[in-house]
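For reference, the structure discussed in these notes is given below.
In this view, the complex is presented without one of its protein chains, the others remaining in place.
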Amino acid sequence: MTSVVTPLDPRRDQRARSFAHRVAPAWLHARARGIPLAVLGIVAVALAAWWCADWLVHREWSTGADSRVPVVAGAPLLAVVLASAGLGGQDEELERSTAVRWRVRRLGHILGMTLLIGCALVLIGLWEPREYGAFELARNTLGFVGLVAASAPVLGSRLAWVPSFAYAAVVYLAAPKPILTEAAWWTWPLQQWGADLAVLVVVALFVGGTALYVMKGARPARDADE
Amino acid sequence: MNRTTRRVLRTELLRGAAPVAAAGVLLAGFLIMGAFAGDWAGWSGRWTPLAASVRLSLMALGALVAAAAAWQAGRERRRRTSDQIGSTSRPGWQPFVVGWASVTLGSSVAMLVVVGACAALVAPVASYGGGGWVWMIVVAFPGLAALSALGALLGRLIPSRLVAPVVAVAVYLPMVGVVDGAGPGVTRWLAPVLSPYDAPGYTIDAAVSLAQFVWFSAVAGTAIMLIVTAQRWLIVVPAGIAVGAAAWLASSSPQWEVDRAAVELVCTEDGSPEVCLTRLNSFLLDDVAPLARGALAHWEGIPGAPDRAVDETAQIDHWDAEDEASVRLTLTSGATLSGGYAGSGARSPHGWEVIDWWPATTCAGAVTEQHWSLFEVATAWGIQADAWLEPDSQRYLDALMAMPAKDQKNWMGRFLAAAETCDESVLATLAEELR
């Protein structure tokens, strides 16, 4: 038996350490916020949405593109709900007392989450990009991210999903059918890509929600979650 | 249940997830029911559509309640009281059941308030009270209890902060599918939602509601028993009942059936022209009769023209081709909460054509393309709707409308006679006159 002795290379060691210094905390932070699981969930949602959309459109009595409406509203909602738990830490007050630039990190959170979900869903929506496809998926992702971001400072990260879900659930049922563009300001999750008003509302939601969250962060969980 | 248990239930009702669930049900319930009131197959003034709407609203309300129950059931873990509670003598299922009961009770009371308020609006107006709608509404409550039991079960078993939202979505989306007609037919009757497509004039058998009642109660029972009992075999009882009810629902393939009493005609009695609405819609008679008569007045003096207007719902399951003497009235939407009719003229506020009519004809099979235009023109003239027409037909109609009123009626009279006997040459002449 021979033992292989690797010559010690101090530079290599140093490089390894600095890599660990940079990446390990980020990974730890990500894990503490449950991000790896959320990413898996988002991928699963995207695949399920793709399958559902395909099935809905191609079944016998399909009404065409607009049978994808539930997917176009539901998939971004579910993906954002899964990601929303990561908006706050286990102990928000403790975290805030640490010396990290929280505002930058929060902005990173929102943008990262939007990009990830947006890309995943746009990708599966590209098969038929217009009429309840990629565009609407991206728009609704922005809208729901804005809603959870605005909710987190008020309700805490654990409950931030509630307004988005309740809103989507009610709008889907209560929206006048057929979908009217005049009602786009409140039925934006169900609108077609041509409805400019829906896009305006969504952009306002996204910008407003992100600003609120970046400034205030998630509400600490101490007395909120019960 | 002793006094302390009642006090604890009261505490949970005030401090647990129950008040939040109840507030959610109130808010979402009123929003949804409000939106359904005057919509297609809306429940204004009609009991069965009210029941169907309540059941449809369970899609959102049930999801909210299931999520609240999951949240409540995860409280010991979330608030780290498992150790404290684990050292107490009361079996662990009892706080679980009280938690579930508080959420179910709170949300049921909230739903009762919503249903009660809607019923209070329907009651003074409705012209038809039969059709087993009470049972359709009653089933909503065990439906809610079953969803909250499933939520509570998952919330207790799965240690994740995502249980509640995932439960909410997992309850909502399948019901979208059910309403959409996806999945095998029986799922439609195993879900708490009742698809309202066919509601006005249709009803479902009380036996179906009863089976659903048993099914939801047994599902709730099974979910709760899974936590409650140490003797696993006991679960066989509620599970067996659930399977039995499901099997009955699957084998008897329930359907919306025509409610004969609801579609019987009630007619005006103050002379002609006669306007007849189904009993279900007859609360609209006073408002609709002048509209219908206004339309019929347009026909006056034309031999063979309709002299009667009849609610289309009466012909819900058969095409009354013989009834050439009538124009049809479509009243599935447009009723207001106060019992009046919001539509004016030929269109409902939702854009549906209220008044419809098609010339009686013996032309076998498809009418030739040229003659098709004439039929369209006649219909458009008859119902005075600004419907979109083929360019050809539109030109004919313009020409017809350009004639003096007397000539228009003359033309229509000749058209009706020719259409009835399918006299090709006369029809060709009539077309020529409009060129």
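Here the chain labels run A and B in written order, and each chain numbers its own residues starting at 1.
Assume a contact is a pair of C-beta atoms (placed from the backbone, for glycine too) under 8 Å apart; a residue touches a chain by one contact, two chains touch by 3 or more.
What we mean here is this: contacts and distances are computed from a predicted model.
In the listed set "NADH-quinone oxidoreductase subunit E", "Acetolactate synthase small subunit", "Osmoprotectant transport system permease protein" or "ABC transporter ATP-binding protein", the entry agreeing with the UniProt name of the missing subunit chain is "ABC transporter ATP-binding protein".
Considering the whole complex, the residue from B:T81, B:S338 or B:Q384 that touches the absent chain is B:T81. Although one chain is not displayed, chain B still touches it through residues 2-5, 7-8, 11, 15, 75-76, 79-91, 95.
Methods note: only the chains that are shown with their structure count from here on.
By the touch criterion given at the top, residues 34, 41, 56, 59, 61, 67, 70, 74, 77-78, 81-82, 84-85, 158, 161-162, 165-166, 169-170, 172-177, 225-226 of chain A touch chain B in their complex. By the touch criterion stated above, chain B contacts chain A in their complex at residues 15-16, 24, 28, 31-32, 34-36, 39-40, 56-57, 59-60, 63-64, 67, 75, 78-79, 161-162, 164-166, 168-169, 172-173, 176-177, 180-182, 350.
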